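Have a look at this one.
Every protein chain but one is kept in place in this view of the complex.
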Amino acid sequence: MIPFLFYMAAAIALVSTVLALTRSNAAHALIYLIISLLAVAVVFFLLGAPFAAALEIVIYAGAIMVLFVFVIMMLNLGEEGDQRERGWLEPGVWIVPAILAAALMIETVAVISMTEGMTSGEMVSAKAVGIKLFGPYVLAVEIASMLLLAGLVGAYHVGRRLSERRRGGIS
Amino acid sequence: MLQNTVLIPLLPLLSAVILIATAGRLPKRLVATLGAGSVGLSAILVAQLSIAWLDNPVPYSLHLWTWMSVGDFQPGIAFYVDGLTVVMMSVITGVGFLIHLYSTEFMQDDDDYSRYFTYMNLFVGAMLILVLADNLLLLYLGWEGVGVCSYLLVGFWYKDPANGAAARKAFIVTRIGDTAMALGLFLLFTELRTLEIQQLAAAANLQWEPGGNLPILACALLLGGAVGKSAQLPLHTWLPDAMAGPTPVSALIHAATMVTAGVYLIARTHALFLMAPPVMLAVAIIGVATLLLAAFTALNQTDIKRILAYSTISQIGYMFLALGVGAFSAGIFHLMTHAFFKALLFLAAGAVIHCLHHEHNIFRMGGLRTRLPVVFWSFLIGSAALAALPFTSGWYSKDEILLATWTMPWAGPWLWAGGILGAILTALYSFRLVFIVFWGEAKTEPDRQPEWRMAGPLALLCLLSVVGGFIAQPLDQVFPAHQPEHATGAVAWITMGIAILGVIVAYLIYLSKQWSVEAGLNSPGMSRLREFWYSGWGMDRFYDSLFVSPYKTLARIMRNEPIDQLYNGIVQLSLWLHGWLSDQQSGQLRRYAASMVVGLILLVAVLAGAR
Partner (left out) sequence: MGGLVVPLEHVLLLAGLLFICGLTGLMIRRNVIFILMSLEVMLNAAALAFVAAGAYWGEPDGQIIFLLILAVAAAEVSVGLGLVLQIQRRFKTLDLDQASRMGG
């Protein structure tokens, strides 16, 4: 039963990802991407990482995707955006990336097929993650916090309106 | 008195400096006085010195100042005077003065009168330094000095490119020998820590084993220098071309003095050469080979000066033969007599050329016996001495050489036979010249007669050519006492009389025409041989194809700078790569992504392949 769930979730993740990246409407693509992320969250859960699964849903599918939604709404692309997007997706664009992707895929399959072994099936609880996180990995946590701070400041700086920047006299 | 030695080379040099400084602005009369007078004064000083020195013949040296001081290498500007030096100085200043005097008339019509005497004085100064030097480095200075003057004077009439080419050839060919000599000096100094000639001999006796590798190598290198300067095989090709210069130059530089510098060098360093018997043998063999080759060539030349040039090469061959068999005084004796009679011959030839509108071809002369009597007698006496007819100066010296050659161990008779053959040929070609030029019908009329400034030196040189054989040379202390003994008996008689045979043959062929050799000479085989001899045994062509042409080809290849082409190729490649890389910087994000993917594919392939 559980392996079936895994393969199901994997199939959903792959299909929805492909659909997400081939849409011409950004909002639709975003919905497919959320589905893909949810499927991956299921995989996490099945692999015995419930904490990661929860974060995947909360932060990825929740927070980050909401950011995307906001931005798409702000840009207000509309129907003509869709048209233009479809024009950009004509078959000619596909050829070289498809060849490269195929080559990389063959290699990936070949490399990964060399690995052997089964997943352990053990559950790794949030408690264990937390203990490890604030034990040996505390420095990484600090670095991640700095990164997030930098991201915050950077996003604030980049996201200002031009008129504001002019007023600030920066440019 | 002995302090005046310094003035001997100084006077001509001073005169040269004055002539250089005035750059041809002085009147010709003053230039002539200065040019010939300075050498004349030197000659008087030499005469005084010789008389003073012969009273008490002890070698002495005169240290003027230290030239340079590098560690224990301290060559001085220092003179060394012994019998050999006195002989050489007498020849140089005496013959030199006569030739200068002659030149004042010969060059009368030349625009570059002053330049001519500048070079000539410079030459005499350098040559005197060469023979006076007490160390080999100072000798080398004089050696190169005379080389430069030779170059300048051969190319004196520089407006004709052929003369310039002849000058360059003379300079470059002798340079090959000079390089060998420089290497020899380096070797001598590194091994013996001195270049002073007297100390050198002592040090070599102390440190070297006779017949060892070092003395052989050192002497072979010095021999290289001597061969180049004295126009011996295989570096003789420059001398015939050097006749492009004015005839008095040929007389002074290319007959009497400079070309015998090689003989002087070997005689001067004979202590070293005696320690290298194989090199001595080589000297003798080079001498014989050269004298025969040059004699055969002289027999076929038509240019009066080229005949004399080849005869000079041939006579220096005799001197080398003498040195090679250890008869050093005989060699120097021949050097002196040769200087007299060859200078005489060249000056007489110059007079012929001067009076016949610069005609060089002997077959367009003829019948000059009555038209130019002074020149005729000079030439006749000179030729007699050259052919070594009995009781002329050349006879005494050449006899001494050949008789000494006979007694040389094991190779002696062979070398003697070569010398004898050469003597017949010498008589033959010299009297061929006399009979063709001065007998027969006149083909060109002389338009003037030599005046006293030309006739005087000729007369004096005639005298010297006749009585030169009686001049005793103070060489006993210079060279080892046990020089080869003279052969006696039949060998001696043949040696003494052989020249007469040559003259008779020449008479029969060229004057009385009783022997008709025309048919024989014009047969196909013979004419080809004559052609071969005429071209100097094809040596010029041989060197041309062996060295000059390959060098020119190489130069032509190098003109396109093939190595630079390689570097240019690298430049082009990096430029192309640069362009290609910079094209990749397109600013197109998707292309960046694609190239990263390509890199990823390759990287994974490599890593997977490595596993």
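Here the chain labels run A and B in written order, and each chain numbers its own residues starting at 1.
In this text, contacts are C-beta pairs under 8 Å (C-beta built on N, C-alpha and C of every residue); 3 or more make two chains touch, one makes a residue touch a chain.
Model, not experiment: these values are computed from the prediction.
Chemist: For the full complex, which residue in B:3, B:514 or B:585 touches the chain that was left out?
Modeler: Going through B:3, B:514 or B:585 one by one, B:585 is the residue touching the chain not shown.
Chemist: Touching the hidden chain in the full complex, which residues of subunit B are there? Just list them.
Modeler: 582-590, 593-594, 597
Chemist: What is the set of subunit A residues that contact the non-displayed chain in the whole complex?
Modeler: 2-3, 5-7, 10, 13-14, 17-18, 20-21, 26, 29-30, 33, 36-37, 40, 43-44, 46-49, 51-52, 55, 59-60, 63-64, 67-68, 70-72, 74-75, 77, 85, 88-89, 93-94, 96-98, 100-101, 104-105, 108-109, 112-113, 115-124, 128-129, 131-133, 137, 140, 144-145, 147-148, 150-152, 154-159, 161-162
The definition used in the following text is that only the chains that are shown with their structure count from here on.
Chemist: If we count contacts the way the header does, which residues on subunit B are in touch with subunit A in the complex?
Modeler: The touching residues are 594, 597-598, 600-601, 604-605, 608, 611.
Chemist: Which residues of subunit A touch subunit B in the complex?
Modeler: 96-97, 100-101, 103-104, 107-108, 110-111, 114
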